[in-house]
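Complex shown without one protein chain; remaining protein chains in place.
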Amino acid sequence: MNPLSEEILTVENLKKFFVTKQGTVRAVDNISFSIKEGETCGLVGESGSGKTTVAHTIVGIYEPTEGRVSFKGQSISKVFSQRPKNLKKDIRIVFQDPGSSLNPRRSIKQILEVPITVHRTYSNKDRLGRVMELLTMVELPPEEYLYKSPQAIGGGEKQMVAIARALATNPSFVVLDEPTSALDVSVQAKIINLLMHLQKNLNLTYLFITHDLSLMRNIASRVAIMYLGKICEVASTVDFFQNPFHPYTKMLLSSIPTVSDDEEDLKPQEVISRGEIPSPVNVPPGCSFHLRCPEKMEICSQVDPTMVNIREGHVVRCHLWQGTGNV
Amino acid sequence: MIPLLEIRDLHVRFKIFEGELKVLNGVDMVIGEGEKVGLVGETGCGKTTTMKSVLHVLPIPPAKISGGEILYRGKDILKMKPGEIRRLRKGEMSAIFQDPLAALNPVFTVGHQLRDVIKYSLITQGRENLSKEEISAQSITVLKETGMPDSERILSNYPIQLSGGMRQRVCISEALSAAAKLLMADEPTTNLDVTIQAQILRQLNELVEKRRISILLISHSLGVVRKVTERVYIMYAGNVVETARTKDLFADPLHPYTKALLKSVPKLTGEGISQGIRGRIPNYLNPPSGCRFHPRCDHAMPMCEGERPAAFIVGDNHTVACFLYKR
Partner (left out) sequence: MSRIELLAAALSRKRASFSKGWYKYSRNPLSILGLTILCLIILAAVFAPYITPYPEHAGAFTNFRESSQPPNPTYFFGTDTVGRDVFTRVIFGYRFSLVLAVVVLSLSIPPGVIMGLIAGYFQGTRIEIAIMRITDIFLAVPPLVLALAITVMLSPNLFNQMMAISLMWWPWYSRLVYSITTSLRHEYFVREAELTGASKLHILLREILPNCAAPILTKMSLDAGFVITVGASLSFLGLGVQPPKPGLGTMVADGAKRLPAEWWMAVFPAIAIVMVILAFNLVGDGLRDMFAVEEV
């Protein structure tokens, strides 16, 4: 990744609220971050963190309640039906659940043809060729898979088809919403390798959404942690894992089940996980994490901390470091 | 001393349209009293089938137990009469599953369901009917033991009102109220957030040790199994390929599949992602002859195709089903 790359996606003060019978769900509550061209930015969080809502808003499933999303300099804070066609080609998404992201009643050939036909990127004659090319790109032999139905293939293969579908329009930015969470670890390895490989060859930028920090350690150049709609900490991957600051980050890291003692040694001093994750309808006042935080101070239950630049390229939102850096 | 549970050479087949799926191909397993044992394998390896066979809840057509024995305290479950099996299930064995929402009845309160379990298990254990108050008190106690905050209030809630972690705690209390000796947990934390998973695993560990229950923890996550178990079995395509004490397995994995699996797990040490395992899980209609892993194995030898390797002993409590270690 070129260190001088431009920022391809910028999110500024993004808020997305949903009004429901139980109350207002503050799914995304004032977050800002940006992604450079060609990098893999990891967005990590547990349920209720709002990470999927961020992904869906960037892609246009939702319109921001407040705030701005810009892509290649242009504002894209609109719902997909109002977006220009070019944008739909350029920003693509791979969804979380392979079972429901492919229409069970269509063949893989028909599924892959949709984006090609819609964007008329190839003439009718060449369409089939392009479909076969896509299947080959994700290492699924066309002869075997063209006419199969999604019900006849496994979760890993389904995700590969979903990836092929996302790449069918030659996009520059792909949102990956927990693409491997439902898959076995050996299948995940294959898919991640494929994704990294494709990123290099096709010069793609990824926004990778997951709850798996170990995965991010190995593929992301930057990581952002979300909790209940807000970002807690953002840093470059190396810095993030060597010097985590936010108590929630430390709690997350401590909770990861590891497979070797070397890994255990790398974990921060253990923060025992306790408490339940509150529902985004009932966000606790002050800092939303204070009910579970082992280092809670009095101010934490009253005032929401602001984001502070604690090191080069590393920001944290926590009262423990409120006065130490610049905003 | 007879082990609590012993599975000997279990073969299970499923009849489908195209023929017969030869799922379990000779599974051997031993669980002693008070032991914490893990069963690790990827999707489709037969671990859930194994568990269902022990609980005797396989759908008998199309499934068929075509060979082997399952000995509980020395008596073959497969030859037991329905009444005996029911008694086993009520008083000796119980299970918790991956999706607690599906395991709980949505139209009854959690307290009602828990009290039912207590009531029916006590009756079979020959104790006189406890009064309603006593059953109620018991339900609060057992729920508190799982670390549930505010147990009394929770008992009057419906499953849908609780978070995933809470629901799983309810399921664990139900299982503990029923089981005297053997608890089988099938992916109990897969659907839960990482920080909640850490809590539940910790509590499960404590409870199991305190009550001296044996636990069979089934998971596709090596990290989870490493946290909870003393001994672990690795399964691939209907066979146990390696078993050892947990410490030994992670320190010195021997079977090529185990090694490849461990390599595929993304690590906090940041080594990058391995290539995964080439090939796919076998088709059970026509599984590979001999060692079922040989088509995907980098160390395959001609004899691997010929016959199925036995479990060769390579150390204290450490066996590997691989010809590389043939004595």
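To keep things simple, chains are lettered A and B as they appear, and every chain counts its residues starting from 1.
As a convention for this text, a residue touches a chain if its C-beta (ideal position, glycine included) is under 8 Å from a C-beta of that chain, and two chains touch if they have at least 3 such contacts.
Bear in mind that the values here come from a model prediction, so they are computed numbers and not experimental data.
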Next on the checklist: List the neighbours, among the chains on screen, of the chain that has been left out.
Outcome noted: A, B
Next on the checklist: Considering the complete complex, identify which of A:E7, A:E66 or A:D97 is in touch with the unshown chain.
Outcome noted: A:D97
Item to check | Selected from A:V59, A:L198 or A:M216 as touching the chain missing from the view | outcome: A:V59
Item to check | Option touching the unshown chain, where A:K15, A:R68 or A:K88 are the choices | outcome: A:K88
Item to check | On subunit A, residues whose C-beta touches the chain left out of the figure | outcome: 59-61, 80-81, 85, 88, 92-93, 95-97, 100-107, 110, 114-115, 118-119, 128, 132, 142-143, 146-149, 151, 165, 169
Item to check | subunit B, residues in touch with the chain not shown (by the definition above) | outcome: 14, 16-18, 21, 62
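Keep this in mind: only the chains that are shown with their structure count from here on.
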Item to check | Between subunit A and subunit B, centroid-to-centroid distance (C-alpha), Å | outcome: 32
Checklist entry - Contact residues on subunit B for subunit A in the complex? => result 42-44, 149, 163-166, 193-199, 201-202, 220-224, 226-227, 250, 260-277, 280-281
Next on the checklist: Quick check: in the complex, which residue numbers of subunit A touch subunit B?
Outcome noted: 46-47, 154-155, 184-190, 192-193, 196, 211-215, 217-219, 237-238, 241, 251-260, 262-263, 266-267, 272-277, 279
